[in-house]
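Every protein chain but one is kept in place in this view of the complex.
Then we have chain A:
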Amino acid sequence: MTRIDKVMAGLKAAGKKGMFIYITAGVPDAATTIEAVRQAKRAGADVIELGLPFSDPMADGPVIQTASVAALKNGMTLAGALDIVREIRKFSDIPLIGMGYINNMYHYGLERFVRDFKAAGMDGVIIPDLPHEESGGMRRICAAQDFVLAEFITPGTTEPRMEQTCRDAAGFIYCVSNNGVTGVKKVDYHPIGQVCAKARKYTDTPLAVGFGIGSAEAAVEAAEEADAVIVGSAVVRCLLDHRMDDAVALIREMRQALDARYAV
């Protein structure tokens, strides 16, 4: 059982919705990233997604693009991200999921990537440009090391495809809203909600909805059919602007709103 399985099971038992907070490694620097994780946890984050910056983040909107460029300019690398993970593990057991693009990992070596990040204390990875068709090799490597590789569903995922995705899922399923790319935006969460409801037929794996969530109101809406919400750009925007307090306040506000609406 990975840390993420334990946390998600705990939330379910407590009748609560989970909150995943995305933070780009190295924005504005490694020390701030580590501090942001500490504070996000305190403010109510259940899982941390650690963004591994890539030069060409195809699935990301302007904020995370800017953060990626900034992090790379500051010299962030996979080796640097490994150090951040080790530092976080010195003070916290919060589940850590990497989010990065396949080229970096391929270049580093897929087996070596999973082995090194697992050893440092990471629990899994989200690779937005590795759809189910291409993920077979990486899935086997991850499964062998009990490392989560997130599967994806979107409002356009057909039912036969969903069945296959759900069968291979571990840890959690990343449910992408119809926003297309990351970034705060007014999104109708009903289409992805309906897809979540259908996915329950095929899996008990927790469902986490992301892409677009930037307020407590949106978090509550997105969480309706899901087990957790994922918040990225809204938090990263604050960190880019050196407004850690605002990031913490937003996380706290979302935590309270989610619990007020859903906790039994």
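One rule holds in what follows: contacts are C-beta pairs under 8 Å (C-beta built on N, C-alpha and C of every residue); 3 or more make two chains touch, one makes a residue touch a chain; residues count from 1.
To be clear about the criterion, contacts and distances are computed from a predicted model.
Chemist: Unshown chain, UniProt name, "Threonine/serine exporter", "ECF RNA polymerase sigma factor SigM", "ATP-binding cassette domain-containing protein" or "Tryptophan synthase beta chain"?
Modeler: Checked against "Threonine/serine exporter", "ECF RNA polymerase sigma factor SigM", "ATP-binding cassette domain-containing protein" or "Tryptophan synthase beta chain": the hidden chain maps to "Tryptophan synthase beta chain".
Chemist: May I ask which residue of A:D93, A:E134 or A:D241 touches the chain that does not appear here?
Modeler: That would be A:E134, which touches the missing chain.
Chemist: What residues on chain A make contact with the chain left out of this view?
Modeler: 54-59, 61-62, 65-66, 69, 72, 77-78, 101-108, 128-134, 136-137, 152-154, 156-158, 161, 176, 178-181
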